[in-house]
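One protein chain is absent from this view; the other protein chains keep their places.
So that you can tell them apart, the chains are marked A and B in the order they are listed, and the count of residues begins at 1 in each.
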Amino acid sequence: MLAQFGFGVFVLTFLLSLFSVIAGLLGYFNGSDRWVEAARRSMLLTFPLITLGTLTLVILLVTGHYELEYVYSVTSNDMPLYLKITALWGGQAGSLVLWSWLMSAFSSAVTLRKWERDRELLPWVIVVISVTLSFFLALTIFFENPFTRWWQTLSGDFVLRMFAPGGAVPVFPPDGQGLNPVLRHPGMILHPPMLYLGFVAFVIPFAFAIAALVTGRSDDRWIRLTRRWTLVAWLFLSLGLVLGMWWAYTVLGWGGFWNWDPIEVAPLMPWLTGTAFLHSVMIQEKKGMFKQWNMLLIILTYSLVILGTFLARTGVLSSIHAFSQSSIGPVFFVFIGLTMIISIALLIYRWKDLKAEVEMSSWFSREALFLLNNLLFMGVLIVCFWGVIFPLISELVTGQKITVGPPWYQRTNGPLFGALMALMGIAPLSAWGRSTLKTLGRLLWKPSIPTVLALAAMIALGVRNWIALVGFTLVAFVIFVTLFEFWRGVRSRQKGRGENLFTAIWRLFGSNRRRYGGYFIHISMVVMAIGILGVELYQTTTQKTLATGDDLQFSGYTLRYDSLTHVPGADGSSLTSAVVSVFKDGRLLGKLHPQFSTFPSGETATVVGIYSTLADDLYVVLIDWENISPAQAPFKVVHNPLVNWLWIGSLMFIIGILIAAGPEPDQDDMRSAR
Amino acid sequence: MIMKKKVELLIFFTFIILALSLVPTISVSGQQPTPSPSDDEVNAIASQLFCPVCQNTPLDVCPTQACHQWRELIRQMLAEGKTAAEIKQYFVSYYGASVLSEPPRSGINWLIYIVPPVAFLIGVFLLFMAFRTWKKSATRLVIAPNPRNSRGAEPGSDSTADDPYISRLEDELKKRK
Partner (left out) sequence: MSQESGISPAPKREVPIWVQILIWLGLLGLLALLAAGLLKARHPIMSVGSQVPDFTLTLFNGYEFNGAAQLKRSDLLGKVIVVNFWASWCQPCAGEAPDVEAAWKTYEKTGKVVFLGVDYVDTEPEARAYMTQFNISYPNGPDLGMKISEIFNRNLGVPETYIIDQQGLLHFIQIGPFQSAAEIQAILDPMIAGK
């Protein structure tokens, strides 16, 4: 009953969404405000409806309605409540529902704002968003229906249907399969929703861009309107990526957090173009330039979002990440094709209307450096895209399967990332319009001194790896330049307004949130780079079977295998857990509990024991594929220097975005300042 | 006379026997069992290979039974004295090129190495050409508001754009138009 109700609600939402498309089109072509208003209202109505439908599915999950195939496949009696809720996005069908729900939420938020000034954009924004929403709802209704259930027909066969086939009786399994053990982790609560939030939020600027193209607007109004959406999308996409890294680090037991797996690269690609877009729109807002390029960037970003979703969900790319086989492939392919073709065609059609007089007077102006930023990001994008696509090409052309793995990505992307770091250090000192080598140099020499000192210190401490020397010097460079910029701004406020230090800092950030928030984000990025460099360049690992009481010396630590417990569960699962003591210089630092669980299905889930300090992580895995007994146990130990700076940098990143995306200083503040 | 010859013969044969008795010791030292390669030595090679069946999983961290067998195979091959290159070659011939972490540099695979740098250089070239054209036009242009006044805000052509307060001011003025 409940399942049929839920399905019915989704069908209704789908019809409403289709109506929005038609009404929006009618409204535009007939110039009829009433139709546009009807489209707007029906789009707003989709949100409460879809919330109802999603809630229904959640209730079915939580109450263990295992006669539904989706509930059966992702929940089981032994799962705690919070996991049953998060099981909503534990499989293909449910995660598509989550997509639709988020789309509807964002589109409602967009339509609820006041539209008086931008009335002509509204119909097309509604049309684009509603088309996308209709597509995802269609996927749910026709291809990946979470409400289908098991029936036993008269002939004894088991079939999966939405509604009862003639004469069939419903089947009620007593328990479900349960979520894949690897997914039963706090990371599961956050990583997919964050990613989806990022993906879906990019639809909004895309919709506005298309609306601007269709209506022939050549100004940057669409960018200003969607500036915050872009930031929000970028924030969540970044968080989603970082959470994925954290989850992989603590759950997989591989010792690292990024493997350049194609499904990892898939959401990285829109992040790259999204970052380029974030920077490039600043030029358009300031100087009115690069309208065509910005249009292209947002179309590219959205296309990559959809492409990444397609690749992850249709089995075209093989990966441990991929969803299981699905029937949505062909229709998804058509959606991608149409989206890309129509967007590019529109852009070409309007190309000449978007041109503005381009004034670029200096190679070192901020505009020029922003363009260089875009070039470098596009460079990384091409590397990633090619690395993902090429195995497909190779397999189709030669039949030979190949792997494009970390060594290639690191080697090819390394110089580009290095250049981007250098740019983060130089660009803040450049000025709009005019900047010469001399003016830049005059500003650069001050922060360069501590940078060179940092380099000298590293050499003195014995660092010889040239990549480390270059990398960490660039990190220091960016930090010093950015702090220098902060200091310049603060000083001028102190002198000019007589503010004390703290007020000056506070007001400085408040006065130009985008700029100083952005600088803060730059610092957070290089702090993350510290962690990445530490692990990439200095990670060491060892594997050894230890007898009870034995110890192992590794990277300055001593680990002692103390004991093993093996706890069988009632349903055939078991938990094997070891106690390992960690010493340094003879002092006991703590006890780690690396463990793994095996499940009746044969799958295992690992929990890694990690001893974390600011300087490094000691990462201990109890290996589950070798001979194991209380007398001896095999361990894999990884030493990850500086890795925690990656997570610290991510937290700083969140702070930076909150600064940058915050409300602009209010009018009263402005008036009193004049 | 014959006595001397017998002694010579005796010494000669003793010498031969002594020499022959050394031979077993020489060959025995070649047959001494080498210590079984450690996990770390196996992993050093396994980390450069990918599991042939599991997708994109390096061989040193793959938990399946099959991967365990492959690591033991590497251990055995190391004990036999095979080099890393030989072991990799064996895996490639048995399981295909997908076990390597990078495509072998042959045939169409050269594209994976060539395309990104070439594409980047093309980008640099395009940007360079664009810059030059803009610089040329910039020296001829007078900075003036865009005559094509489309509905909505104008692009800001402020040369005093550095001051955030002035740009805010202009924004406000535009809002009140």
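In the analysis below, a contact is a pair of C-beta atoms (placed from the backbone, for glycine too) under 8 Å apart; a residue touches a chain by one contact, two chains touch by 3 or more.
What you see is a predicted model; the values in this text were computed from it and never measured.
J.: I'd like to know which visible chains would be in contact with the absent chain if the whole complex were considered.
T.: A, B
J.: Of A:143, A:293 or A:538, which residue touches the hidden chain?
T.: A:293
J.: Given that one chain is not shown, which residue among A:85, A:340 or A:419 touches it?
T.: Of these options, the touching residue for the absent chain is A:340.
J.: In the whole complex, not just what's shown, which of A:351, A:487 or A:538 touches the removed chain?
T.: Spelled out, the listed residue whose C-beta touches the missing chain is A:351.
J.: On subunit B, what residues meet the omitted chain?
T.: Against the missing chain, subunit B presents residues 52-53, 64-66, 69-70, 72-73, 76, 93-96, 123, 126-127, 129-130, 133-134, 136-137, 140.
J.: So that we can see where the missing chain sits, which residues of subunit A does it touch?
T.: So the residues of subunit A touching the unseen chain are 290, 292-293, 296, 300, 310, 314-317, 325, 329-330, 333, 336-337, 340-341, 344, 348, 351-353, 355, 357-358, 371, 375, 378, 389, 392-393, 395-396, 399, 401.
Basically, only the chains that are shown with their structure count from here on.
J.: When the centre of a chain is set as the mean of its C-alpha atoms, what distance in Å lies between subunit A and subunit B?
T.: About 26 Å separates the centre of subunit A from that of subunit B.
J.: Which residues of subunit A touch subunit B in the complex?
T.: Those in contact with subunit B are residues 120, 217-221, 224, 252-255, 259, 261-262, 284-289, 318-320, 322, 356-361, 363, 368, 371-372, 375, 378-379, 382-383, 386-387, 390, 393-394, 397-398, 400-408, 412, 416, 431-433, 511-512, 515, 541-545, 604, 623-626, 634, 664-665, 667, 670, 673-674.
J.: What residues on subunit B touch subunit A, complex-wise?
T.: 38-40, 43, 50, 54-58, 61, 63-65, 67-68, 96-104, 107-109, 111-113, 115-117, 119-120, 123-124, 127, 131, 134-135, 137-139, 141, 143, 146, 148, 150-159, 161-162, 164-165, 167-169, 172
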